[in-house]
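Take this structure first; my questions come after.
Removed from the display is one protein chain of the complex; every other protein chain stays in position.
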């Protein structure tokens, strides 16, 4: 693929694409700016990596048009775009090897008790229960288990050893990574007089809308009644816990090992940091960012707000608090000094009085 | 099921059940108070939800007899009980659809190297190793792996893709959710002179007593020697880590993503919050509550105590500490003021002296 072709390809997704240097160079692969070789295309979006521009052996570099850059070497092109990261992501799609790991059709060792469209593939030892509706072009990898009464939309990929409990509804273009568990019982037990617990049947479901991606070994529990809902476009990383009756709004992103307790509602376009935790029965409005490892104990609704800390607070408060902490040493020093002055003053006063 | 029948059914589990309104209304399903429809029964236990009582379309509502409530509408009944949550849980059991996802017997694709009673069901592609004892009415879901020398009691359910390592002993009425791993090697390595580690063989076992529920993707490691024990009635949520040689006492509840390091003993009837962590080799007595995200670094024994924070402290200390924190801003202000007064006093004294 020549640089000129790459420019044309990028123009399908990006408004302006300017080539500095030759547009006739041949590109065979992608690489990282630090160690790309001739014939590879790399990218620089972050000014921290600007320094590599003069050193790299990449034959082409996608760069943000806000970056400072010198001239490309001979046989090198800089491709300037507004959003170099998005541009490179688009290039990666072009160069990414197709995952053709599943043969067409249903592997003879798979057990499928519901109809599977001819365009869909089911791997070895996978299981699809009764009364399911499986969409077109699905990729059900080996050893996936889909229990009864599930709906899987079109163009979904469900990776090995994932489990979809009965009654789960999954939209189109959903990716579920290996070992994820969707629809296990919510954690609900009624305390009894003798200190034991009685299980509360969990008869609700999980609904996952279109274009969601769910990480490896993540758990999303079914609702006690009603539904646990993951809205369109949500991206969830690995080892995340979403408890019963939660909802996560459109295009929210949740990093690894975060946990959301029961019935908590997270709005649209939020960013949730890794290992953050939420108590149950609270609500987070749209467009809120939660820092990694935060412990969120109450509802927040102010769009654009950044919440952080344990217990979590709006960033301004949290930073003030951290500043106080940082000055505690000085404070102790100052108080020692004042105490000394105070006692000198007392002595002097005593002397004057006598 | 008519309201009168529901009352009689509830009386099997609850001491007093009073119906306000008609007991002749027909109930077909359960619903949530916010959006229940005619023909459905809902519940209100929490005063926060009292407001819904006048709005709901539910045909019957189970309410706590401590709540204020007006008269039910025509064709509506309020069913008053002491513990509305427990009452509703009991109702849910009656209305919950039976999970009949596993056909009777052993699926032909399952591999069972130990005898399975006729009353038990084994799903597709499940594996049961040698020398196991499987109880009556077990439900072993598809793709479960049970290695050699395990004992599984009566009335257990083991959900898809769960793994039970060899030698694990599981009691009666135990539920293990999808992807859980019981009996993997404890994390023990002896440091060597060259900085490498030598694995310490983990030759102990995991013992899970009756009526335990274990969440999806939770890990309970086998002991180095002896046993890791989960006592009767313990409820463990998803993605929890229980390390080697731990024990968890009767009817203790552990929320999602909590982690217990090796050889730590947790007493009976404790409540462990989500994402809480425990160092190894400590002991938590009976009836202690640990707040979410706490970092527990030492033993606690006082029954009824609430431990919270990082590092964790008894609630009273923790609240005092948090109050100090909250007043740091004022404190800095006060000290600035005092410093000023002090310097004024010095000046005045200077003036008087001269």
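Order of writing sets the chain letters: A and B. Residues in each chain are counted from 1.
Here, contacts are C-beta pairs under 8 Å (C-beta built on N, C-alpha and C of every residue); 3 or more make two chains touch, one makes a residue touch a chain.
All values derive from a computational prediction rather than experimental measurement.
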- Touching the absent chain when the full complex is considered, from B:38, B:200 or B:319: B:200
- In the full complex, which of A:255, A:279 or A:296 touches the chain missing from this view? A:255
- Message: Please identify which residue in A:25, A:239 or A:290 touches the non-displayed chain.
- Response: A:239
- Missing-chain contacts mapped onto chain B: 109, 111, 125, 127, 129-130, 143, 145, 147-148, 161-163, 165-166, 179, 181, 184-185, 187-192, 195-201, 203, 217, 219, 221, 224-226, 239, 241, 243, 257, 259, 261, 275, 277, 279, 295, 310, 320-321, 324-325, 327, 331, 334-335, 338, 341-342, 345, 348-349, 352
- Message: Take the complete complex as the reference. Which residues in chain A touch the chain that isn't displayed?
- Response: 30-32, 35, 83, 85-86, 88-90, 92-93, 95-97, 99, 101, 107, 109, 123-125, 141-143, 159-161, 175, 177-179, 211, 213, 215-217, 233, 235, 237-239, 250-251, 253, 255-257, 268-269, 274-275, 292-293, 310, 325, 328-329, 331-332, 335, 338-339, 342, 345-346, 349, 352-353
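By our rule, only the chains that are shown with their structure count from here on.
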- Computed distance of Cα centres, chain B from chain A, in Å: 26
